[in-house]
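Could you have a look at this structure, given as structure tokens, before my questions?
As you look at this complex, bear in mind that one protein chain is not there, while each of the others sits in place.
This part shows chain A:
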């Protein structure tokens, strides 16, 4: 019975708890949910219960690496170093923390997220293999959380759906479709051109016909100084005969 009990203890101690939780991206009203080299995950709150002494790590892997993924390869090894990802290391482990940082339940109104790829200072530092460095390519990537006690994996979540990051296009691909003329501009140009043409025609008509008397007719008027007032001086005529008498 003692041997049986010991065996039972050993079995539970070395068992890997497979949790049903699937890591997801944070809520979509974050503007920087996925950028070209980072993405934002929801924190795994209320997922790892009763593992007060475990370190919870985030594993980021390329999709091909998840089929025969070896949980025993520890975070410091070259096969799990961020700097060798994704060529020599098909996955890397980062963002380790204890469950104290993921208290349950989540307080309402708080933004509880994990930004993957935010540490740029250690991205090239081989002495920091657990660096949370920016991702080198748009992906896709799959992530899971792994709880380690010492170096023993004790619990893991499911792998997430593939996460693809944004790809940036070149500015030269922006079409410059700015040559459509608006209706207002066409109307303005047309009307002004017509008016100008009419004015030039009127000027021509004025110069050709206006100077001659042909069209002058009876409605021409004279300048004010040229108008003379004829006055009849009737007294002068009557005075003359009176003088002769």
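Convention: a residue touches a chain if its C-beta (ideal position, glycine included) is under 8 Å from a C-beta of that chain, and two chains touch if they have at least 3 such contacts; residues count from 1.
One rule holds for everything that comes next: contacts and distances are computed from a predicted model.
Enquirer: Of the candidate names "Trafficking protein particle complex subunit", "Tetraspanin", "C2H2-type domain-containing protein" or "CASP-like protein", which one corresponds to the UniProt protein name of the undepicted chain?
Expert: "Tetraspanin"
Enquirer: Of A:117, A:139 or A:153, which residue touches the hidden chain?
Expert: A:117
Enquirer: Return the single residue from A:24, A:161 or A:195 that touches the missing chain.
Expert: Reading the full complex, the residue touching the unseen chain is A:195.
Enquirer: In the full complex, which of A:36, A:72 or A:97 touches the chain missing from this view?
Expert: Selected residue, touching the omitted chain: A:36.
Enquirer: What residue numbers in chain A mark contact with the hidden partner chain?
Expert: Residues in contact with the chain left out: 29-33, 35-38, 40, 111, 113, 115, 117-120, 133-134, 166, 168-171, 174-182, 184-185, 188-189, 191-193, 195-196, 198-200, 202-203, 206, 209-210, 215-216, 219-224, 226.
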